[in-house]
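Only a single protein chain was left out; the remaining protein chains are all shown in position.
This part shows chain A:
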Amino acid sequence: MADPVFFELLHAQIVKYVEERQTKDTDLSSLDTIGFTCGYKIIERLTRDWPKFKDELEIVKFICTDFWMAVYGKQIDNLRTNNQGLYVLQDNMFRCLNKIAIGKEHLQVAPLYYTFTCGLVRGSLANLGVHCVVNAEVQNMPSVKFHIQVNRL
């Protein structure tokens, strides 16, 4: 496995690049799209030796364990669901934020650093057949809660 520092530095630069080029203050959609494409493709590679998933919950659990371990070197710390398509994944030491601050400092830049991951999760789930919307919230750096809302027909 490659040294995680390469992804860290590259991701930070991608965020800076997008930040400098956005025309409106809160337009982070390009970061989300980049994440989506990456997620869509990487999930193919990550699940190539796996059998078909039983149900939606198994897929989300896979994201919390093997997927998060492969991408961020750790597992999701807490998973909650309302069993109706809403999942909350909590990472208390999110790798894209843990070098920036602890507590409330720099809280306003947190969205810049979790948007790529939101896209990543959305893309991975999309290729596994789960279509959803992924958002996140940060109350204390570097702890992030990712909200996955699955589109139920």
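We adopt the following convention: a residue touches a chain if its C-beta (ideal position, glycine included) is under 8 Å from a C-beta of that chain, and two chains touch if they have at least 3 such contacts; residues count from 1.
Rule of thumb we're sticking to: contacts and distances are computed from a predicted model.
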| item | value |
| --- | --- |
| Candidate names "Small ribosomal subunit protein uS10m", "Tetraspanin", "SEC24 homolog C, COPII coat complex component" or "Trafficking protein particle complex subunit"; UniProt protein name, chain not shown | "Trafficking protein particle complex subunit" |
| Hidden-chain contact residue, picked from the options A:73, A:103 or A:129 | A:103 |
| Residue among A:36, A:68, A:87 or A:113 that touches the chain left out of view | A:113 |
| Contact footprint on chain A, counting only the chain that is left out | 5, 8-9, 12, 15-16, 99-103, 105-106, 109, 113 |
